[in-house]
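With one protein chain held back, the other chains of the complex are shown just where they sit.
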């Protein structure tokens, strides 16, 4: 049984951004000795999140519209009363980003089969930046044999 | 440490369908030597998804109404402009199905304790077909000892 981990670094753009992590995950698997097992992917921030779905540019735009419809930025949120909280000066008003994050996933586990990230044909591991731009990290852990 | 996997095959019905995978998962566990560990369940499609909840027929209908309310099929979606995408001739207009999929889960991990799928009394592992009818697969991986 082998367990290894890695932290991916990303610099994200303004607003909501969706990033395909599959190539970097596959590289990390290939660099390991693991042939069969799992990769655990973890969002490390409360305004980033994960999903496994299709990385198709027009769909990505539909997803952004959908998330904004579920949790509009321009509504009244208690979390955005920054003067009532003990926060840094540059704290953003991002309650809606947290709501989007809990609607998506914080962690995903995907199989490794014969040294490959074994997803379906149209599936990619997607990182959602919900309050960019930021410096972000994603945690990857491989376990198996 | 034992790691084994299996692919389940399903033929789904029209529209949204919800299928109880617990019996097949329990059978796969029973056929293995694993007494304690985990089962990883993965959706292998971008318009199927997972949840662990109650398999109660009236609730399943409420869930379908809920998903249609969150992501109505009859709205304008960029992903449905099939003439602008490089897709097969029989590609369906299914942006709403993708949106439902990311709202639910792509992967679930459930415990195996003493050779049993150790869920709560009212919990079942549910596969959601969000764009049926189709031939679908679900990936199961057991790990443990």
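By letter and in written order, the chains are A and B; residue numbering begins at 1 in each of them.
Criterion: a residue touches a chain if its C-beta (ideal position, glycine included) is under 8 Å from a C-beta of that chain, and two chains touch if they have at least 3 such contacts.
This is a predicted model, so every value here is computed, not measured.
Using the touch definition up top, pick the residue from A:16, A:63, A:95 or A:112 that touches the left-out chain.
A:95
Over the whole complex, note the residues of chain A touching the chain we left out.
Within chain A, the residues that touch the unshown chain are 1, 3, 5, 40, 42-46, 70-71, 77-79, 81, 84-85, 95, 98-99, 101-103, 105-107, 109, 137, 139, 141, 143.
For chain B, enumerate the residues touching the unshown chain of the complex.
On the side of chain B, residues 1, 36-38, 51-54, 56, 58-59, 61-63, 66, 70, 103-105, 108-111, 113, 118-120, 122-123, 144-145 touch the unshown chain.
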